[in-house]
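Apart from one protein chain that is not included, each protein chain of the complex appears where it belongs.
Here is chain A:
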């Protein structure tokens, strides 16, 4: 037995026998709370993320671009997914329902990104945001299982103004404070306007996004950054869009 074998033996010698002594019900209850909280916070995080992106773009270019900072909503979020009636008043403590189980509006966008047998997809769902009657859709990043079931992972939607305002809307990120899961959601969002090219920037590195037009409104361009080119959770310093004539939007 060499030294590392002895170390292995020592590490295992005091390992308790038998099953764990954890209260699974408590763990699952806390896990559900965390899941709900995370989804709610993600809504708030994307709001703040747009503010950061806007500030980054403005700092670099010194003139307004496609993100209007005045249109960036305050980080007070109450998101009620798929509920036509008004929800509770907006508050600084976000609340959210379970991810949307509603049927998607329009076609589901396939990304070609596979996580085992599932495929990462994007689709819009109806949302209702108190105090924001012009916000009626939210973009879901989810998975499509082999039997065609859609599993929502992440919802990004505006919380003020109009969901069809020209320019960039909420950008969805994986939380940077948690270890990434094995199938991280790529950074994603949508742009309203005739964009044919969208490029994000991290430091001095430019990262092109994949684009797909929404079947229900050709002005709405869904974009995402493949994990191979932009690590999920990595915050963008800027993001720009160009039209078919290569004019910046």
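To be clear about the criterion, contacts are C-beta pairs under 8 Å (C-beta built on N, C-alpha and C of every residue); 3 or more make two chains touch, one makes a residue touch a chain; residues count from 1.
Operating definition for what follows: contacts and distances are computed from a predicted model.
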Which of "Peptide/nickel transport system ATP-binding protein", "Phosphoribosylformylglycinamidine synthase subunit PurS", "STAS domain-containing protein" or "SigE family RNA polymerase sigma factor" matches, in UniProt, the chain that is not displayed: "SigE family RNA polymerase sigma factor"
Interface residues of chain A (partner: the chain not displayed): 1-4, 6-22, 24, 26-28, 30-32, 34-35, 38, 115-118, 151, 153, 178-179, 181-183
